[in-house]
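Removed from the display is one protein chain of the complex; every other protein chain stays in position.
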Amino acid sequence: MQTKIAKIGLKKIGFWLLLAVIIIYLAFPFYWAVNSSLKTQAQLQMTPGTFVPRDPDTMEISVFLGNYKAIFQNGEFLRGIVNSTIVATATTLLALVTGSFAAFALGKLRFRGRKPALYMILAMTMFPQVTVLTGLYAVITTLGLDAIFSMILAYMLFTLPFTTWVLTSFFKDLPKEIMESAQVDGATPFQTFRLILLPLTAPALVTTGLLAFIAAWNEYLFALTFTSIDPEARTIPVAINYFTGVVARQEPFGETMAAAVFVTIPVVLLVLIFQKRIIAGLTSGAVKG
Amino acid sequence: MKKMSDLAKKEQKLAYKLLLPTLIILILIAFYPLGQVFYTSFTDKEFASSNETHFVGFDNYKKLLSLNIEELEPILNENGEQKIDPETNEPVYERPIDVLPREPVRYKEFKVFNIFGKRYVLGATDPYFISALGNTLTFTIISVFLETVIGMIIALVVNSNFKGRGAMRAVMLIPWAVITVVSARMWEWMLNSNRTGFFNILLDKFNLADGQIAFLSKDSLQLPSMIAVDVWKTAPFMALLILAGLQLIPENLYEAARIDGAGKVKQFFTITLPLLKPSLAVALIFRTLDALRVFDVFQVLLSSKKYSLASYNYFQLIKSREMGMASSIGVVIFVLIFVFAVSYIRLLGVDQNAN
Partner (left out) sequence: MFSKKSSIVAILLVLMLTFSVFAVGCTNTEQTAGDAEEKQSENNNSNDEAKDDEKVTITIAGGAVGNEYELTKKGAEMYEKEHPNVNVKVLDTPDLADDRLGLYLQFLEAKSSKVDLYQLDVIWPGDLGEHFVDLNKYGAKKVTDKHFEHIIKNNTVNGELKAMPWFTDGGIFYYRTDLLKKYNLDVPKTWDELEKAAKKIQKGEREAGNPDFFGFVFQGNSYEGLTCDAIEWLYSNNAGKIISDDKKITVNNENAVEILNKIKGFVGTISPEGVTGMGEEDARNIWQAGNAAFMRNWPYAYGLGNSEDSAIKGKFDVAPLPHGKGSPASCLGGWQLGVSKYSEHKEIAADVALFMTSEKVQKMRAVEGSFNPTIPSLYEDEEILEANPFMGELKDMFVNGVARPSAATSPNYAETSELFYKAVHSIITGEEKAEDALEVLELDLQDATGFETGEPTKSN
């Protein structure tokens, strides 16, 4: 009996240990960014570097908030947050709606040309960004699109294939009895899709949505080019890269880290909010085969 | 062919309607840029140049991919024995530069190697491309493998019931959420070659090194550093997709297995893994696709010390401005990705028809 309890206890300890290792692995580099963002230039240059910001002379803990002050005084950065939110949200919604339509067709309906369609959609995203940039820029100038809209459209290049493929695989997994029983009840296929499939795959939708959102939030190269002529439309990654030092060549490393830390927080909050929904959707027992 | 039933026709019509928005977007933004890449790859177009563009057929591809092997003869001294370099005490062979052909195209040294006591040189018309190809494949295979394993472990842990797992899900996504360009700089700072960098501080603290390890300029440490950065950044992506797949697995299957007395490990291999296949396949496809196109980490951390295919592509475009050549590199990446995607789909058998 005692050995059994010990075994369970040991298992528990093992589990928490594993959890701790994972958390440290994932969060420590981020902690290092936080640590760096709270240092002055002199503190950053110290050898050896310290695990918390310390004064170079006295070695007392000394936190520097100037980097955060600087980014809040930077109008472009704050505007970047607004722009990024607009672009990433619109991209995600567009990619989820069109993607789930396409995925329903590809995962649940029988029609000619299904496989070519699947591969064509994937082919959209098989080139490196640098390669397609010039062509894309030409398309956007020809169409005369404004910067925000061109980013949303251009981000379809990598978000749409992703949402379509992931959702297709999830739709396909759902047992066909669900569809059949709905059809018996007189529902049209589209009603089945909207009323039954979508709610059932909520976790997949939220997951793909989150990943697509972050991908759009983080995109740099397209945004740099498309907003070059329109500074008002710059997104966060571009705004951060426009940070400069006091003089040319100086890299404002502390400020960059402060910005990185600061813009990661809303994304993490977003995850927290939506994760609850996933768990809720699941425990209600909706997804039972 | 069988005549379609009305119902089937209706279904087909609906399918086309549903695909229409995707198709419109595809035509709008993908066809011209993608077509241009294919087309340009067969020309000698220069970027931002008024020089006339010519159609050159497969020349760009030939220039990227041509290889050649030559034997390096030993150099003999007056006595007919092989010369020994007085500085290094190594036997002297012909130099690759004297042996490799220069006409009609010049082959440059890629690697010198020994087989059966003979020395050879592998020449390439574009050795940087060949090494970029090698780097990218090594990088992709190792990092995707590690990401899958680590992602799986994270997903399984997070999927089990414990207090605070909501917070854990948020923590789990931090690396993926940090802006890519900035995360590369963050790691550059951590990998600094003196004791301002975290890893050098750590190694120095435990007396494992002198605190002066140049992670990013030492040849043997460059790829491992890149892999470490990428695995950290994208394991959460894998974990989240796997997690979503795990949650679609009906709980009652596990209950049934438990009643049958199957252990956790057995449950994993008989239930979890097979049912996870479709989501795993999609996750693998997109992860591999991203890894084969890896750009930011290589460009920021290694610039032109070591290339990935995409960063070589970038430097070809910006520095040499050879757009034709850059496009053919793009096409090579395209083909590689296609091969990987198709093999995943076949291996994991996820492309059955809709049921």
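Chains here go by letter, A and B, matching the order in which they are written, and residues are numbered from 1 within each.
Rule of thumb we're sticking to: a contact is a pair of C-beta atoms (placed from the backbone, for glycine too) under 8 Å apart; a residue touches a chain by one contact, two chains touch by 3 or more.
The shown structure was predicted, so the numbers you read here are calculated from the model rather than taken from an experiment.
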Interface partners of the hidden chain - shown chains only, full complex considered: A, B
Residue of B:Asn159, B:Asn194 or B:Thr270 touching the missing chain in the full complex: B:Asn194
Candidate in contact with the missing chain, chosen from B:Ala214, B:Ala257 or B:Ile271: B:Ala214
Among A:Tyr31, A:Tyr68 or A:Tyr119, residue touching the chain not depicted: A:Tyr119
In chain B, positions touching the absent partner: 27, 31-32, 34-36, 38-39, 47-50, 95, 97, 102, 106, 108-109, 192-196, 210-214, 216-219, 303-305, 315, 317-321, 338, 342, 345-346, 349, 351-352
Where the unshown chain meets chain A, residue by residue: 40-42, 44-48, 56, 115-116, 118-120, 123, 133-134, 137-139, 141-142, 224-225, 228-229, 231, 241-242, 244-251, 253
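The working rule: only the chains that are shown with their structure count from here on.
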Mean-CA-position distance for chain B and chain A (Å): 20
Sites on chain B touched by chain A in the complex: 8, 10-12, 14-16, 18-19, 21-22, 25-26, 28-30, 32-37, 47, 153-154, 157, 160, 162, 166-183, 185-187, 189-190, 194-198, 200-201, 204-205, 211, 232, 235-237, 240-241, 243-244, 247-248, 250-253, 278-279, 281-282, 285-286, 289, 293, 295-296, 309-310, 313-314, 317, 323, 326-327, 329-330, 333-334, 337-338, 341, 350-355
Contact set on chain A toward chain B in their complex: 15, 18-19, 22-23, 25-27, 29-30, 32-33, 36, 44-49, 97-99, 101-102, 104-112, 114-115, 117-118, 120-136, 138-139, 143, 153-154, 156-157, 160, 162, 164-166, 169-170, 172-173, 176, 189-190, 201, 203-204, 207-208, 210-211, 214, 217-218, 220, 236-237, 240-241, 253, 256-257, 259-260, 263-264, 267-269, 271-272, 275-276, 278-279, 282, 287-289
